[in-house]
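The complex is shown incomplete by one protein chain, all other protein chains being positioned as in the whole.
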Amino acid sequence: MGIKHKTRARSLWVINYFTACGFIELLPWVGSGYDMERFGILAKGSPRHADVLIIAGYVTKKALPRIKRIYEQMPSPKYVLALGSCPMTGGMYWDSYSTIKRIDKYIPVDVWVTGCPPKPENIGHGLVMLMKKIENGFEGH
Amino acid sequence: MNLLKSVMGLIKPAKVIFRILFKKPMTLKFPSESLEPVKDYRGRHFLNLEKCVGCGMCSRVCPNNAIEMVKFNGKTYPQIHLGKCCFCGLCVERCPTKALTMTPEAMLSFYDKSLAIYGPSKLSQTAEK
Partner (left out) sequence: MNSEELKPGFQGSTPRALLENATISVKKEELRKVLSQLKDAGFDHLSDVTCVDYPDEREFEILYHLWSHAKKCRKVVKIRLPRESPSIESVSNIWEGAQIHEREICELFGVNFEEHPDPSPLFLEDWKEIPPLRKDFDTREYVKREYYDESSSEQKEGGCFLLPFGPQHPASGHFRALIDCAGEEVTGLMLYPGYLHRGIEKLMEYRTHEQNAMLVDRICVLEPYSYELGYANVAEKIAGVEAPERAKFIRTIMTELGRILSHITWIGMMSFALGFESANRIAWGDREKIIRLIEIASGGRIYPCHFVPGGVRRDFPEGFEEKISRVLNHLQKKLVFYDDLFFKNATVIKRTEGVGVLDAKKAVELGTTGPNLRASGVKSDIRKDEPYEAYPEVDFEIVTQTKGDSYARVLCRRGEIAESISIIKQLLEKIPKGETRKQLPRKIPKRDARFCLEAARGEACFYMVGNETDKPYRVKVRGPSFSHTLMTFSYLAKGAQVADIPAIYWSLDPCPSDMDR
């Protein structure tokens, strides 16, 4: 609660690192269709400036150490949003030899957004849920 | 001449952008307003408990192994893990009694992964509005 959490929830900066196909439904959010800057969400190039890591889709074995590295470089408090079925359970690639099936084994995830890829409305719903969680006093990781 | 050309080349895009300022914005004011969902959008499943005969065809065709057959009220029904599903609609196409259909409901985000498992009772609820 309180002003600290309220302001935190209104300035979520996202790291500009979108792993896979889930990113395509973030385009309407970046573009003028939904415009995420209304929520105070900005895409940032450096992990040191970012608060939110969006895992947009499948994570391969090769990409996992890099994502962990980015996650570790982000300053606390940090939040993680997972888009799509792939990070959740493996999704489409549940029997692929090269992708990670459960991302929460490696990185804690705060909000899960389902869909393949999730509709932009659903992503917005997830972002609003994350904002609500922070407003209600969630301290992040 | 060259300089004039480049200056003109810069003025034109600026003019175009200036004109947009007076147009109706493209942006949708989510979450207070959202696009009307398309009627046939492949969103969350809906299961008609009366029609379903528990044949398991849907679970066999699913490419992602998202459907599991579970016991409910003494009969077998499908249980769908929406976190595995890719919303392809093959299960709906294959269902012999048309018990399984898809609704345009797409707002499916969860704090906890296990909430994405939709059992027969949850599947047979219509979308809350």
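Annotations for the structure displayed:
Letters are used for the chains, namely A and B, taken in the order the chains are written, and counting of residues starts over at 1 for each.
Rule of thumb we're sticking to: a residue touches a chain if its C-beta (ideal position, glycine included) is under 8 Å from a C-beta of that chain, and two chains touch if they have at least 3 such contacts.
Note that the structure is a prediction, hence the values are computed from the model and not measured.
Considering the whole complex, the residue from A:R38, A:R66 or A:K132 that touches the absent chain is A:R66. Where chain B meets the chain that is not shown, the touching residues are 5-10, 12-13, 15-17, 20, 26-27, 35, 38, 40-42, 61, 63, 86-90, 93, 102. Interface with the hidden chain, as seen from chain A, comprises residues 16-21, 23-25, 27-28, 30-33, 45, 58, 60-66, 68-70, 90, 92-102, 105-106, 116-117, 119.
Operating definition for what follows: only the chains that are shown with their structure count from here on.
Averaged C-alpha coordinates give centres for chain A and chain B that are 19 Å from one another. Within the complex formed with chain A, the chain B residues making contact are 25-31, 34-35, 63-65, 81-87, 106-113, 116.
Touching chain B in their complex are the following residues of chain A: 32-35, 38, 85, 88-92, 94, 104, 109-116, 118-122, 124-126, 128-129, 133.
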